[in-house]
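Once you've had a glance at the structure underneath, I'll fire off some questions.
A single protein chain has been omitted from the complex, and every remaining protein chain is retained in its original position.
Letters A and B mark the chains as written, and numbering starts fresh at 1 in each.
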Amino acid sequence: MSALFEQFVLESRELLEAAGAALLRLERDPTDTAAVNDLFRALHTLKGATALFDLAPFTRMVHAGEDALMAVRDGRAAMSGDLADRLLELLDTGAAWVDGLEHSQSLPDSAGARAQALETGLRAALGGAAETADGATPAGFAWVHELPEAERVKAAGRTVTAIAYVPAEDCFFAGDDPLDLCRRIPDLLLLRIEATGAWPPLADLDPYRCALRFRALSGAPKDELTRLFRGVPDQVSLATVAIPALAVPAPPAVPPSLATAMLREQARILGLPGSDEETAARRAAVLRAARNILAAEGRNAEGAALDRAAEGPSDALIRCIASLADDPAAVTQATPVPPAAPARRALRVDAERMDRLMALVGELVVAKGGLPYLAREAQEGRSADALAQGIKEAHGRIDSIVGELQDAVLRLRLLPLSRVFDPLPRMVRDTARRLGKSVELHLSGGETEADKDILDILGEPLLHLVRNGLDHGVEPPERRRAAGKPEVAALRVQAFQDSNGIVVEVSDDGAGIDAEAVRRKAVAKGALTVEQAAALSDAEALRLIFLPGVSTSETVSDLSGRGVGMDAVRGAVEQAGGRVEVASTPGAGTRFRLVLPLTMMVTRLVTVETAGALYGFPVTLVTGMQRVPHGAIRRMKHAESVVVQDAVVPLLRLRRLLNLPEDERERSGEAVLLVDLGGQPVALVVDAFRERADVVLKPMTGLLARLRGYAGTAVLGDGRLLLALNLRELV
Amino acid sequence: MPIHFEDRTARFEGACTVEEAIPLAEWLCAVEDPRLDLGGCTALHTALLQLLLASERPIAVPPEDAFLKGWVMPVLVKR
Partner (left out) sequence: MTDRPNPQPRVLVVDDAVTVRAYTRQVLEADGFLVDEAVNGIDGLEHALASAPDLLIVDINMQKMDGYTMLRRLRQEQTLRDVPAIMISTESKDSDRENALLAGANWYFVKPVRPADLTGAARLLTGRHQDDGRQDGGRQAGNGERS
């Protein structure tokens, strides 16, 4: 039992006792208003406490008691012996339920019916005069909760007034124009116009008989709407309802509607009546609240507009806050954003990093200052050698500053991986509990930094790998015991940086992956033939799990077997220019390794020359480079292959892939680039290896954008153009 | 007249009242392929709205009035 629940049991008992004592006092003296208040307060507090847990019948029952007391307190009903009996019955039931809750943490199955019976009894004891519950949605307004999300958006998370307006058929003769009345609804959040029946043929329609009805939601209080509809009280019903906030996909994201609703509310508060002192205080609180909301949303820049408006009159400030509330640009959801997405993205910057940037700009200004001096010297006829020396020095200085600037700018975008690690402990705990497994999560390397875009892409695959490890990797406790393993499984997620980028490993000490099962599944899915599967080494076979539709699980589990599988992980990681590896030892565990570039702005490429042009491949995909003698290349019909590190690897020729003429040069062997093609190693023949290069890739534009196989272009330091290839699309 | 009936176009101008209901009903029944121009309409009486809804004719020019555009047009489009 959680500490909170224990607390609840204790407090409930105290409240029930206090209520019982007050009730006895009340029975002795039905005019004892203090007793009514004490009883009411005890039930009210109890209701709040039950509502924290999933105890709907309890809440409902207490609520009914509270309603009855409110009627007594307001003089709508008298305290009778019958009512006191009902209330005592209620308190007894409550006490019994609390006892039960302490032991089983659940209410009896009959609780719902019991609560309803007590509710009916109480109402009868009041003479049926009690109104319907204030918390529940009043009868006739169920439609409010059936609204599609798109229509609910504006009202989500707010307490609003629901309006059901069914104009009388002859209302036009009374001078009513229902649509016009609806137009005048203040803070209209939703208006539905519906026909009361099917439309007759136009010729049969009586234009003077109203055949429409209206349903609306308004942010204005009920009293205001009662006034608006005062001419047609018999045709309209109003109810205050709380519209639930919209479902939020990820827990960390604040529902966008909440910020918007809160800002709207701040604007509304400014318009509330009150003394000068009151309105001044409200204004101060609203300003601070609005500023904070903007800051929380990463919209600090808009705070300036707020400050400007704050200097003006109230209505300017109201308008300003209202427009900030409705600014659609404020919607920032934590969905993975492709790097080229034009959406406005906020980035919080460490003050220190910003300072470094400023310092570098200062240095650049100083370095620039040396150039006019050189120009003057040239004019004055200094020797070419001395000038060359001076230019070289200036170049050296500027070069080093630009290098640092580039680095500093990249660092602005770096964020610690803990951002994507944070949701893991809770997810692991909940998932393990649901699966009945005991797992200890070991997280390390959360301080490792990576580009914001990389982090955005990393989040989903990481969750999936961890879930997958829990679901398929870690065995149930009894199987672990039988295998002589500790009952508590270890799930490790560690991140570190290496020369090529960041590495995130997810490993478990579970059952491992059965390579044979993967082979069978892949064959069954038609991904390859039985012979091909048999020719694969176990390590190669494991990689088949990254193919669409191949999963080692026999049953589709509700956790990780939802169709998106390892192929989605691979896809996301490769989209970011990274790769994913898997290693597994049956009985001992599985390790997935995601290798991602540090940043997506600068791509490190291995460049090669072929047919006089330069081509580049992301370093993360290249596993090796070697020269292969002609004799080592085997030919089978048209397919070529080569043995690399004891494995047979298909050999492809870049010239052929790009439809370029064959290489006619005399040579003893081939320059071969070893590339990891999403789990499939490939040897690629190129004309010659060139240096590695850090480039900023530009996407292909215009007609070229439609060419398959090209990831983008880049200009090298010496001005030569380089084409970055997307080999997966070429092969 | 807030509704101008031309050959096959009914042009709604300004606040269109219940007085227009009968003429509009007759015109809608009489014209083969009526064209409805609500561009200049600033208020539409309920009686007129239900005629438009019952007629199931498309709106050629939607109203610019914010209330009509935001709350009434979607109903007219959805029919």
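Worth pointing out:
Everything that follows uses one rule, which is that contacts are C-beta pairs under 8 Å (C-beta built on N, C-alpha and C of every residue); 3 or more make two chains touch, one makes a residue touch a chain.
Here the structure is a predicted model, which means the values were calculated and not measured.
Looking at the complex as a whole, the chain kept out of the display touches A. Only one of A:95, A:289, A:394 or A:633 touches the absent chain when the whole complex is considered: A:289. Considering the whole complex, the residue from A:422, A:514, A:609 or A:640 that touches the absent chain is A:422.
Only one of the listed residues, A:23, A:189, A:236 or A:269, touches the absent chain: A:269.
Taking the complete complex into account, A:297 is the one of A:297, A:471 or A:505 that touches the chain left out.
Hidden from this view is one chain, which touches subunit A at 2-5, 7-8, 11-12, 41, 44-45, 47-49, 51-56, 59-60, 63, 134-136, 157, 159, 161, 221-223, 240-242, 244-245, 248, 251-255, 258-259, 262, 265-266, 268-269, 272-274, 277-278, 280-282, 284-289, 291-298, 300, 332, 334, 348, 351, 354-355, 419, 422-423, 426.
Just so it is clear, only the chains that are shown with their structure count from here on.
Put simply, subunit B touches subunit A in their complex at residues 18, 21-22, 24-25, 28-29, 43-47, 49-51, 53-56, 67, 71-72, 75.
Against subunit B, in their complex, subunit A makes its touches with residues 167, 172, 177-180, 182-183, 188, 191, 193, 195, 199-200, 202-203, 205, 207-208, 210-212.
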